[in-house]
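Removed from the display is one protein chain of the complex; every other protein chain stays in position.
For subunit A:
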Amino acid sequence: MSGDAIIEVRDLHKWYSGVHALKGVSLDIRRGEALGLVGDNGAGKSTLINILSGTQQPDGGSISFEGRKVQFGNPRDAMDAGIETIYQYNSMVPTMSIARNMFIGREPLKASIFGVGVMDRRRMAEEAMQALRDVDLHLRSPDALVGELSGGQRQGVAIARAMHFKSKVMILDEPTNHLAVKETEKVLGFIKSLKAMGITAIFISHNIHHVFDCTDRIVAMALGEVVLDKRVEDTSMDEVLDVL
């Protein structure tokens, strides 16, 4: 089975000043699947995600991406490899426009010296609008401030950004927190549509109904270890809740 795994996590360890947050986690994530990651606060799921997205580095163990061993020193390494993370708040700057947010850190440049250069603003505006249309989000102007969008629209923009940069794996960390019911439906719809586009999704949520609604496989963590790893059809909400 490991042949079609896009991410292979082997015996991952992480300590925080004496606390053993990850105790040898191993996990295969298959290409194109939607994986639901559940667990209580402090179970280690955020640590695992932070390591996969490059914000933190493991103290032991290894990660392979598309069959090659990788070490992500920072978020940019992970993004360049094709792993994009969408956080509940952290992925957008409210005081900046949609177009500028789309390209933070990856601005198309007309000319540059030493990595600093003039942005191609027309291309940014056009590609931003196209990317939004691609996820069926119809906003009027790429110059609107992200702070004026609803929570669901913001997550839509974040997802459009990840799609635009052809990410292969999308990590969604509590993307439905603090959203109204209708907005939540929309975001869950986005997640379901990733499968059709062949994008691997890792979906983290407190809400077990949401996880069951849009994933193929559930991985539950408790106290830094994987305690359950089953396909959705082979398990039940009660079983998952029992192990947590």
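Quick note on the criterion: a residue touches a chain if its C-beta (ideal position, glycine included) is under 8 Å from a C-beta of that chain, and two chains touch if they have at least 3 such contacts; residues count from 1.
Here is the rule we go by: contacts and distances are computed from a predicted model.
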Chain excluded from display, named as in UniProt, from "Asp23/Gls24 family envelope stress response protein", "ABC transporter permease", "PadR family transcriptional regulator" or "RsbT antagonist protein RsbS": "ABC transporter permease"
Per the touch definition above, residue among A:32, A:75 or A:189 touching the missing chain: A:75
Touching residues on subunit A - with respect to the absent chain: 53-55, 74-77, 79, 85, 87, 89-96, 100, 103-105, 107, 109, 112, 115-119, 121, 138-140, 144-145, 147-149, 153
